[in-house]
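Note that this complex is displayed minus one protein chain, with the remaining chains in position.
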Amino acid sequence: MFSGPEEEIYQEHILEHYEDPYHRGHCPRATHAHEEDNPLCGDFIHVELHIDPQGVVREAYFDGEGCCISQAAASMLMEQIEGKTVQEVEQFRAEDMLRLFGVRLTPNRQKCCLLSWKVVQQALYSPLQQKDRDGSAARRSPGQDASSAPSPAPEPPTKDAP
Amino acid sequence: MFSGPEEEIYQEHILEHYEDPYHRGHCPRATHAHEEDNPLCGDFIHVELHIDPQGVVREAYFDGEGCCISQAAASMLMEQIEGKTVQEVEQFRAEDMLRLFGVRLTPNRQKCCLLSWKVVQQALYSPLQQKDRDGSAARRSPGQDASSAPSPAPEPPTKDAP
Amino acid sequence: MTTADTVPLDPQQVRQDFPILHRLVHEKFPLVYLDNAATTQRPRQVIQSIVQTSEQHYANVHRGIHTLSEQSTELYESARRKVQQFLNAAWPEEIIFTRGTTESINLVARSWGDANTGPGDEILLTEMEHHANLVPWHQLAARTGVQLRFIPLRDDGQLDLEQLERLLSPRTRLVAVSAMSNVLGTVPPLERIVQAARSAGALVLVDAAQWVPHRPTDVQAWDADFVAFSGHKMLGPSGVGVLYGRRELLERMPPFLGGGGMIRRVTLQGFEPAEIPARFEAGTPPIVAAIGLGVAIDYLRQFSWEDIQAHELRLTRLAHELLEQIPGLRILGPAPENKGGIVSFVFRRIHAHDVAYLLDRHGVAVRAGHHCAMPLHKRYGVGASTRASFYLYNTEEEVHRLAEALDQVRQFFRQ
Partner (left out) sequence: MTTADTVPLDPQQVRQDFPILHRLVHEKFPLVYLDNAATTQRPRQVIQSIVQTSEQHYANVHRGIHTLSEQSTELYESARRKVQQFLNAAWPEEIIFTRGTTESINLVARSWGDANTGPGDEILLTEMEHHANLVPWHQLAARTGVQLRFIPLRDDGQLDLEQLERLLSPRTRLVAVSAMSNVLGTVPPLERIVQAARSAGALVLVDAAQWVPHRPTDVQAWDADFVAFSGHKMLGPSGVGVLYGRRELLERMPPFLGGGGMIRRVTLQGFEPAEIPARFEAGTPPIVAAIGLGVAIDYLRQFSWEDIQAHELRLTRLAHELLEQIPGLRILGPAPENKGGIVSFVFRRIHAHDVAYLLDRHGVAVRAGHHCAMPLHKRYGVGASTRASFYLYNTEEEVHRLAEALDQVRQFFRQ
């Protein structure tokens, strides 16, 4: 009845991405950036992209806090999208991300895996202001207050509205 | 496990009160009056009392709409309280009312039986204004709107506050 | 919805699945349960689902990554998808689990209503609404100043839809209407009402508590914005209900209850709400009940809606036929062909409570009172009525038992 993970999800290639992530850090020439939480656990992923005028993702960096799955997935995704066009990245669907990850995940862990993918999809449409560009695309460090985001008057997110 | 009625509740003496109630109608010299619904079924009982300066209930009348139990109980209660002092009526508790009724009732039917008793207890403290006295203690007829009572801004009843 | 893989409805067969229908009342009368508009009974499949979830898969949902929590979450979310399919909703995210119809409507009134109505705005209701679709709007009116208007009932128990265009105006923000009256069984023409509401630029909320258990629901065909109903009226557990809301609307609505699970981020300074449907499911949901509701849906989908409706119509017709012969008894509302399986009636000189009480002495369970529809009762000048309401497990024999018992009631009160 239940689709439990038949195989161990912490396979060697995943642990390697976790322990030695690809492009974890700051993108020196970032043109786009986005950040999001997994509301179920408080994890977050911050992504910075350098997209050139031809619409090609030249560089992709991530930072964040989270479990092995979310961090390894982010690392794999950065590798994957560099050199791709915005259109190609757009067409990289949730299923593709799960396939790239390569290990079967239960629904709750899929959310961990898909967090960086969601952030990248948003980042494609989140150009930085000129003033943000000089190396300071606002980034949170673990446990730091996301002071700008929450507000006492709840403001429903509108980005999902069709 | 359950206390079902062992006996038929529609005994002859109850049907008699129902079909030929005591003092159903209007109290010519009413000094006190009150009315209440059973919120579970929409039934209501209106009671008018003539209480003399010595604090004796000289006359007790009821009117209303409801089941056999509620109407017969009201009739019995009117008989019971005439000639009693306000203090005596006050000391006539819910248990006494159920005993007066004389037939074992399930909890939901007890509410029917106790409606008139509740109204009487309130009526003792609901003197009529002088102007109401000339034979027109406001009374509802069945299905008529209780236009004064409901209000869009709910006002919690305060009478039960200790 | 396809009816290809359904089995024919055989009430005697169905009854085998309902343990409670085999009990006796007052130690000698077989139970005749005709109080289905108030709540329905559960088949053993639903009861068994409650036992099985509790004995094998129970944990809190969503926030855990251990096996039980994964299993609970999977079962809970698959119940959501079952509801989605059952209603033909476009997205699972449009299904919000609540405690029942009442909470669903209050959610809309507090979330959508507080944010979108004010003085000068109007909400259009009908005179036949259940208190669950009246009081939340009275409360909203007291908060925001929105005005309530009402489509009146005609003498024949139908809505007076000639008033519809007159009552609608650009001020109308919402039309909130029952798909089936819980007293009269009246089934207003939803398509016409939705169309008129759309022309006036108003949203539409459908109180489908009495509809969903008995007729096929297609929220996209209805083109409704909100649809509310309860699990316990459709063979499901008590304590769970549904609010369907159109995605674009839900996504723009602020949260209702605040707490765990409905947030994206909380600080001491404020919070950011989660996406739908989580945004509207604060706290631990009625997990086991929601899973049981999914099983109730599976159970119902065994049968075709045509069969269910035909069966209920047969019983309703028989009830009308038999009850109309009883002197002093008057049935409220439309003819059987124009309503659901609900028969409410009054005796000229016997109070509804006394009727229900004496019927119970014969094992027949009906409801008596105002059925949470006081304005409707006032409209017809009665304080209380007696209501028999049918479901797929009721039989013609039971309708005969109702009629016979009613005749004894009449004789008892010397009418």
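Labels for the chains are A, B and C, by order of writing; each one numbers its residues from 1.
Heads up, the rule we're going with is that a residue touches a chain if its C-beta (ideal position, glycine included) is under 8 Å from a C-beta of that chain, and two chains touch if they have at least 3 such contacts.
In this text, all values refer to a predicted model and were calculated from it rather than measured experimentally.
**Q** Taking the full complex into account, find the residue in C:284, C:325 or C:408 that is in contact with the omitted chain.
**A** C:284
**Q** I'm checking contacts with the chain that's been left out. Which of C:188, C:213 or C:239 qualifies?
**A** Residue touching the chain left out of view: C:239.
**Q** Write down which of C:14, C:47 or C:75 is the residue touching the left-out chain.
**A** Result: among the candidates, C:47 touches the missing chain.
**Q** Write the list of subunit A residues that the hidden chain touches.
**A** 4, 8-10, 40-44, 65-71, 109, 112, 142-143, 145, 152-154
**Q** Going by the touch rule given at the top, which residues of subunit C touch the chain that is not shown?
**A** Given the touch definition above, subunit C has residues 19-20, 23, 25-26, 31, 33, 35, 38-39, 41-42, 46-47, 50-51, 54-56, 58-60, 63-69, 99-103, 105-106, 109-110, 127, 130-132, 134-136, 138-139, 148, 150, 230, 232, 237-240, 255, 257-263, 265-268, 270-271, 282-289, 353, 356-357, 359-360, 364-369, 371-372, 374-375, 378 touching the missing chain.
**Q** Since one chain has been left out of the picture, which residues of subunit B touch it in the full complex?
**A** So the residues of subunit B touching the unseen chain are 2-4, 37, 39-42, 106-109, 145-147, 149-158, 160-162.
Basically, only the chains that are shown with their structure count from here on.
**Q** Using mean CA coordinates as chain centres, what's the gap between subunit A and subunit B in Å?
**A** 70
**Q** Using mean CA coordinates as chain centres, what's the subunit B-subunit C distance in Å?
**A** Computed value for the inter-centroid distance: 35 Å.
**Q** What are the residue numbers in subunit B that touch two or more other chains?
**A** Expected reply: no residues.
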